[in-house]
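If you scroll down you'll find the structure; I have some questions about it.
Note that one protein chain is taken out, while the other chains of the complex remain in position.
Labels run A, B and C following the written order; every chain starts at residue 1.
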Amino acid sequence: MTLAETISSALGLEGAVGQFVGGFIGAAIVGTFILANAAVAGPWAKRKITAAFTDRIAVDKLGPLGIGIIIPDAVRLISKELIVPEGVDRPAWDIAPLLIASSAILGFAVIPMGQVGPVEFQLADPEVGLAFVFAVASIASVGLVMAGYASNNKYSFLGGLRAVAQNLAYEIPLILTGISVVIFAGTLQLSGIVDAQQQTLVDLGPVGIPAWFAIVNPFAFILFLAANMAEVGRNPFDIPEAPTEIVAGFQTEYSSVYFVLIYLGEFVHIFLGGAIIATIFLGGPSGPGPASIGLLWFLVKIWGVFLLTQWARSALPRVRIDQLIEIGWKGMLVLSFANLVLTAIIVGVIA
Amino acid sequence: MSEWIAIGGLAIVAVTIPLSMMLVSWLLRPSVPEQGKRATYESGEVPTGSSYDIRFNIQYYMVALLFVVFDVETVFIFPWAVIFEDAVGNDAVGFISVFLPMAAFLGILVFGLVWAWRNGAVQWATSQQAERQRVE
Amino acid sequence: MSLEAPEPELDVGETPDGDLDYDELADLLGEHVLDREEHVNAEGFVIRPDSVETVLATLKEEAGFDHLSCLTAQQYGDRYESIYHLKKYDDPTQELSVVVPTASEEPVSGSAAGVFDTAIWHEREAYDLVGIEYEDNPDLRRILLPETWQGHPLSNDYNQDQPQIVPLREHANPMEKRTQVPDRSDTMFINIGPHHPATHGVLHLETVLDGEQVVDVDPDIGYLHRCEEQMCEQGTYRHQIMPYPDRWDYISAGMLNEWSYARAAEDLADIDVPEYAQVIRTMAAEMSRIAAHMLAIGTFALDIYGDFTAIFMYSITDREKLQNLLEDLSGQRLMFNYFRLGGVAWDLPEPREQYFQKVRDFCEYMPGRLEEYHNLLTSNELFQMRVLDTGILPPEEARSYGCTGPVARGSGIDYDLRRDDPYGYYDELEWDVITDDGCDNFARALVRLKEMEQSARIIEQCVDVLEDWPEDEREIQSNVPRTLKPDHDKEIYRAVEAAKGELGIYIRSDGTDRPGRFKIRSPAFCNLQSLEVMAEGEYIPDMVAALGSLDIVLGEVDR
Partner (left out) sequence: MSKEQSEPELHDTLEQAQSKQDARMGGGVDDRFNSKLRQAFGSTPFILTKFDKFMNWVRGNSMFMLLFGIACCSIEMMHTYATKHDLDRFGAGVPRASPRQADVIIVPGTIVSKFGPRLKRVYDQMPEPKFVVSMGSCTISGGPFQEGYNVVKGAEEIIPCDIHVPGCPPRPEALIYGVLKLQEGIRAGESAPVTVKPYELEQFGDLDDDALVRKLASEIDEDDLVMRYNWADSP
């Protein structure tokens, strides 16, 4: 039972009314939950993590470990003056931040985030979940291009074009690798994919190695991780906003709340990437302990991916845009084809 | 069907959250129009021309065309992947008859990729002008 | 210099024991030489303004003077004068000055731009500050001051109080001026800097892009032109000039810069430096060099990795250690003002053993750290992918642009004044000059990393020497008169190996206690000019990396 259905039945509503009310309340809960994660990650966790990698302390004055910085940071950013530069192409310039933030949040609609107590924390579970999540996640690139082009700024313009080039390079390997998982699971429904990873692969007495696809097919997992880094635009693929080259790329001209939305969108996007990885490779919310703490395990996994992106940011150089095209088309695409065919053969022969 | 209502719900929420942030920002932010504040930022200089009237060399044009082709093809792989395991398990179909057609399809794609690769289409097109400058 | 090299062929004017026979050189130039002057560092041949190109070309091709080290322009009461300081990359002790006087009323001189590429910028600077016009210079416009500036500030009749108007307006696309590129469509002109994270300060790159590639780049400098030469001309030799060198190359390289002034002024005024002070100077200078290279590596990583990455932070951590050592020694973190003419300001901090222990600890700590840098940088495949074979600077171009320091050594030019023109205590110590034939961004970074190792070696040896120094012979300063007044019209050009390369000072004494002309030959100024060679045709990120690998400091470029 999905979150929406749980809510409507808890409220005793049925039929269309129930679906609407349940859907909206569920959506609000999911939206708030994601926002809370991004709020912790953006102003605080990111700083603390990079600080840890670079021998610093970072914010530590407000609240425990400085976590209180979130409130002043958020309010201050939002209460800055909004500068609309001369010659920007409105309304595209206004829509872009909206698009970047919304599309990333929307992706979470189908992610099975596990149980909190008896409640299944998944808003909806359509048949085509995986295709949906890929589709929604790639909308953000449109937002980046819009932001870049509508800003009437040359750095933004370069950043927007780079965003497209980057999109071209990783999109197909990403989807093909995702499809190789579908071959195992036999369904696009995300809850189905999670269920397919529940068996124990190898039983080592007290500890059972679960049949997570990351363990079944580590090759695909690594390929997907790399492609995902490009999708969320983090080192070594933070090309569209490379600060030392094009100032801030597509977001150079954005101030105030628009900047917050882009920043937020990026962080939600990292979490969405993490959620996809967790769902299709790391067994979704599964983990030791009862199923009722599934959400906790899910959080651990997406924060793990977030940690990885910050680690890469602290330690890896940024590749050049032409190298990215080569990596994407000559490396990852070929590997993802090979992975797909091999997976099909292995599944076909073993089955 | 209810799934899509919930997803639609999240879509609305996903738009409402940014919009409400914009509203709060509108309430909270000052507005001090000043000379030069709205000028396009270009490292403190006055930009020469605008970014709209540039005829720009999109160096990944060929890659973009190929991308369209490959992206459409991946759509066909989705349904195949979904039914693959069932079909293999089904005695009436069998591994060979599921796998081979798709292998052939992928083979054609890979062949196309190899052809494009050999023709230098899957790489960043270098700028003639820049190359000339390098030689000089 | 190496042992395997066959007996080198002697250039015209070169004697077998490595000295110069100026008479032979004068014969080579024949009637071009109108007169001969005696400078402290070399002889000066006076020539006519219209024979500059011929004379320099002859000297370059036949007498082997392939390094136009500096161009000094100055105004006397009755004439303007440009002095071309020539050297040889093979042996920088063989020097020659070419003096070109021009009339006061119409200061027009021939240009050396056809012989040395580096002359273009040097002559632009001379035109900008002193007002001599160089015919045939392809690009004679102001370089340090805004193009609408009135007057030439280092000329005699300049009124400093007159108002000036500085415009902020669109820059013209430089491609429009250069007609040899027929098709300039599809390009985009973009200003990178002066406020831009890639420029490490306030450099302005006028860049023309075709797609992501750089078609043309024109560095526009002068956003930090702080009138250093004027400041030094207003100060007295003894104490008032020494604080300024710290602020040329301000990346903790102060000791090295101070040495350049100390060396020039000491030779000008015939001041001896006690050997003990020379050892301290050598040690302090090498600490400065490590600190400067650390920042160079850190910011280079910043350009390639993005901001606030591990390597940058690590290099800052290590710099903090060095700054502590230097602060113990001099009392300041960055602007040391530690050298004095004839020695250093004070002896090593007490207790000495403790200080030696600290320095030794650092020297022991260095190799491990360098290994870490090598792990993070040079042996990182992604890093190699980014910097290998990008930003190529061929050796012949490097020579023509007057590149020195790690930039030249990264292009395989074996040129290091510490060894080739020994000063201080360097020739008593065991160390190597690092060169690399890569000519690319990677080679320059590698040279810096390896040079730090050598510097640590030098510091260790200095500590050994200092520890054994008898207590009653610790003379830190020789006896220097309170007011220094070198003889009238005594001229000198002296250079030391600073963090960025050859940092030279030209001083002309006018008989008073202040220099008549004080000219700074900045290595970063010359190195930056070669950016065009490195960056054109490359991608934007590679241009940024090339700029980072040049390790410019705008304080030194603009002075």
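Following the convention adopted for this analysis, a residue touches a chain if its C-beta (ideal position, glycine included) is under 8 Å from a C-beta of that chain, and two chains touch if they have at least 3 such contacts.
Source: prediction; values computed, not measured.
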Q | Contacts of the hidden chain among displayed chains | A | A, B, C
Q. Any idea which of B:12, B:46, B:102 or B:121 touches the chain not displayed?
A. B:46
Q. Which residue from A:125, A:171, A:238 or A:253 sits in contact with the chain not drawn here?
A. A:253
Q: Against the chain that's been left off, what residues of chain C make contact? List them.
A: 144-150, 153, 158, 160-169, 194-197, 200-202, 222-228, 230-231, 234, 243-244, 247, 250-252, 295, 307-308, 312-313, 316-317, 319-320, 323, 333-335, 554-555, 558
(Q) Take the complete complex as the reference. Which residues in chain A touch the chain that isn't displayed? (A) 43, 47, 51, 54-62, 66, 69, 71-73, 75-76, 79-84, 86, 94, 243-244, 247-248, 251-256, 259
Q. Which chain B residues would touch the chain omitted from the figure, given the whole complex?
A. 22, 26-39, 41, 43-46
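By definition in this document, only the chains that are shown with their structure count from here on.
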Q: Take the average of all CA coordinates in chain A, do the same for chain B, and state the distance between these two points in whole angstrom.
A: 16
Q: Starting from the mean Cα coordinates of chain A and chain C, work out the distance between those two points in Å.
A: 49
Q) So which stretches of chain B touch two or more other chains? A) 42-43, 47, 51, 54, 56, 58-59, 124
Q. So which stretches of chain A touch two or more other chains?
A. 154-155, 247, 321-322
(Q) Looking at the complex, which residues from chain A come into contact with chain C? (A) 50, 53-56, 154-155, 158, 162, 235-236, 238, 242-247, 313-323
Q: Report the residues of chain B in contact with chain A in the complex, numbered from low to high.
A: 1-15, 17-19, 21-22, 24-25, 28-32, 37-43, 47, 50-52, 54, 56, 58-60, 63-64, 66-67, 70-71, 74, 77-78, 81-86, 88-89, 95, 98-99, 102-103, 106, 109-110, 113, 117, 122-124
Q. So in the complex, which bits of chain C are touching chain B?
A. 168-173, 181, 183, 185-196, 204, 210-216, 536-538
